[in-house]
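Provided herewith is a single structure, encoded as structure tokens, for subsequent inquiry.
Here the complex is missing a single protein chain, while all its other protein chains stay put.
Labels run A and B following the written order; every chain starts at residue 1.
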Amino acid sequence: MKIKELALLIEGTIEGDDNVDITDLSGIETARLGDLTFAMDEDKLGLAEISQTVCVLTTKTSRRSTKTLIRVNNPKLAFLIAYNVFHEKLSAESFVHPSAAIADSVILGKNVRIDAHVSIEDNVVIGDHATIEGGCVIKKNCKLGEHCHLHPNVVLYENTILKNRIVLHSGVIVGSDGFGYVRDRGEIYKFPQLGIVVIEDRVEIGANTTIDRGSLGCTMIGAGSKIDNLCHIAHNVKIGKNVIMAAQCGIAGSSVIGDNVTMSGQVAVIDNITIGQNVSIGGQSGIIGNIEDNAAIWGSPAREVKQTKKQMAVLSWATKNFNALSKIIKEKGVT
Amino acid sequence: MKIKELALLIEGTIEGDDNVDITDLSGIETARLGDLTFAMDEDKLGLAEISQTVCVLTTKTSRRSTKTLIRVNNPKLAFLIAYNVFHEKLSAESFVHPSAAIADSVILGKNVRIDAHVSIEDNVVIGDHATIEGGCVIKKNCKLGEHCHLHPNVVLYENTILKNRIVLHSGVIVGSDGFGYVRDRGEIYKFPQLGIVVIEDRVEIGANTTIDRGSLGCTMIGAGSKIDNLCHIAHNVKIGKNVIMAAQCGIAGSSVIGDNVTMSGQVAVIDNITIGQNVSIGGQSGIIGNIEDNAAIWGSPAREVKQTKKQMAVLSWATKNFNALSKIIKEKGVT
Partner (left out) sequence: MKIKELALLIEGTIEGDDNVDITDLSGIETARLGDLTFAMDEDKLGLAEISQTVCVLTTKTSRRSTKTLIRVNNPKLAFLIAYNVFHEKLSAESFVHPSAAIADSVILGKNVRIDAHVSIEDNVVIGDHATIEGGCVIKKNCKLGEHCHLHPNVVLYENTILKNRIVLHSGVIVGSDGFGYVRDRGEIYKFPQLGIVVIEDRVEIGANTTIDRGSLGCTMIGAGSKIDNLCHIAHNVKIGKNVIMAAQCGIAGSSVIGDNVTMSGQVAVIDNITIGQNVSIGGQSGIIGNIEDNAAIWGSPAREVKQTKKQMAVLSWATKNFNALSKIIKEKGVT
């Protein structure tokens, strides 16, 4: 890609030789000849100068350099925009590996890549520019929009709906049966899980995360949300837009997570509650009731961060002053 | 299915047109013409009446309706019984996908379905009416009883024994090596894991759950138990009958979980302890000692629920009254 073309794309200004071609993007440590990299500060710019990179994205105020610079407001953001353009250009010529088992009734869009040992069952629709990597299994009646990317060994149960530009990392399971049972006279009966999962645009889901389908209705993941590895999303959960969920979180059945919620790792949310919009949740929290919009919570059970920290401080204080407290109680003789 | 046949099966009484055929079952929201649904209360019955459903399972006391009703004691239970009968009828004609790699010595029962890219190694026995979906790997000497259902990408390590009517969801791993090491002069040596896993009748296991095989003896999951997604069952664990384990729980080596135990999500149980029968365990509990029958416990470390709640209340109280407590200590001058 011509450097001028790139500068236009990321709204940057070139400083130095503008007659340079970019062949790839990389971090400073691994840059090869022809690579573009980025430097957020002067130190990084110094490292970039002694690397093989030909061009550096940097801030509007950094010093001049022996390398060609493109000055932008946010070099990190510009780097990722550039990366995405490069990556998109490289992907997805039409290809179906001969070992793939694809039912006759499957409809494939344009520029779809399907790798070895993939299974796609009856009545599945795969949108344009999809990439389905090795070992994925897509059960019947699933619908995938455009630019979806399933990494190896992903499984979609029947009737799953993926909208556009969704990325599922390896081992993700979407649409598995919810954990719904009915007890009757000492026996446990499985309640049929007849619902589906709908995943909206630009969602990315981390490796080995599992998302159960609705029991009668549907499980929803809102547009732009990002879920990390090894999370568990139970049946009928509704996750809003632009939610960030770190690894190993678990959301129990039918709970609702508002837009823009941010969740650290290993959080647990019980069933049938609502977490408002813009809530931020500390690591390992256990949430056992509804949470209002804009709250910042932490702890198990979770309270406002300020309250949780105060309680911890008081317990530390009481431990330090245990002898004194103990003496007072003894003197008073009260019980 | 004839409605009369169905009513007989679920011990219900028909009210209205009994000359109706049921083609499928569904929730009220998604009901299509010919479907059977269920309504636990009058509101739901109202919704069912304006849906396309032809027949509604409802209580003995609900009002009359324009739809054909079948009155039963527990409509939800009746619905699932009806569903299971329908589902069983539809499943399992004999079928082996040509891409499946099945060793010559494998014994397949009647009406077994084996999907694409399955691998089954030497001396495996698969019982009647089994369904082995795409990408499953069954290592040598495994024995599967009747009506087992392995969803896509399940792995059974060698010598695993599944009894009858077992459901393993996608990505379940059964029989992986336990976490057993011996330290000697600064090095860590793996202790050989030579045991097996035995899973008894009617167990269902959620997506991406892992169950390690015994180191020398065996890991057991008792009849009727249900384990949710992303749980970890270590080597030599014994899980009783009709245990309910929610998502992301972990049971360390050689611990014993009694019959009818109910466990919320993200519970941890240390190694070599025994949890009695009928114990109920709150979410995120950490269990570090034996628990008696019929206890209700919560917390990390786990105590009786009442005790844990009292401790939380006292800490809240102390936090509210911190200034007063602090003043008393200061006045006394004790340390």
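What we mean here is this: contacts are C-beta pairs under 8 Å (C-beta built on N, C-alpha and C of every residue); 3 or more make two chains touch, one makes a residue touch a chain.
Worth saying up front: this structure is predicted, and the values here are computed from it rather than measured.
Checked against the full complex, the candidates A:M1, A:L80 or A:V125 give a single residue touching the omitted chain, namely A:L80.
Residue A:G206 is the one among A:G206, A:G276 or A:P301 that touches the chain not shown.
Only one residue from A:T13, A:T30 or A:N272 touches the chain missing from this view: A:T30. Within the full complex, the residue among B:N84, B:N123, B:S176 or B:S280 touching the omitted chain is B:S176. Note on the undisplayed chain: of the listed residues A:S62, A:S176 or A:Q266, the one touching it is A:Q266. Touching the omitted chain from chain A are residues 25-30, 74, 76-77, 79-81, 83-84, 87, 97, 99, 115-117, 133-135, 151-153, 167, 169-171, 204, 206-208, 224, 226, 228-230, 242, 244, 246-248, 264-266, 283-284, 300, 312, 315-316, 318-319, 322, 325-326, 328-329, 332, 334-335. With the whole complex as reference, residues 99, 101, 117, 119, 135, 137, 139, 153, 155, 157, 171, 173, 176-177, 179, 181-182, 184, 186-192, 194-195, 208, 210, 212, 215-217, 230, 232, 234, 248, 250, 252, 266, 268, 270, 284, 286, 288, 300-301, 307, 310-311, 314-315, 317-318, 321, 323-325, 327-328 of chain B touch the missing chain.
The rule is short, and it goes like this: only the chains that are shown with their structure count from here on.
If you average the CA atoms of chain A and of chain B, the two centres end up 26 Å from each other.
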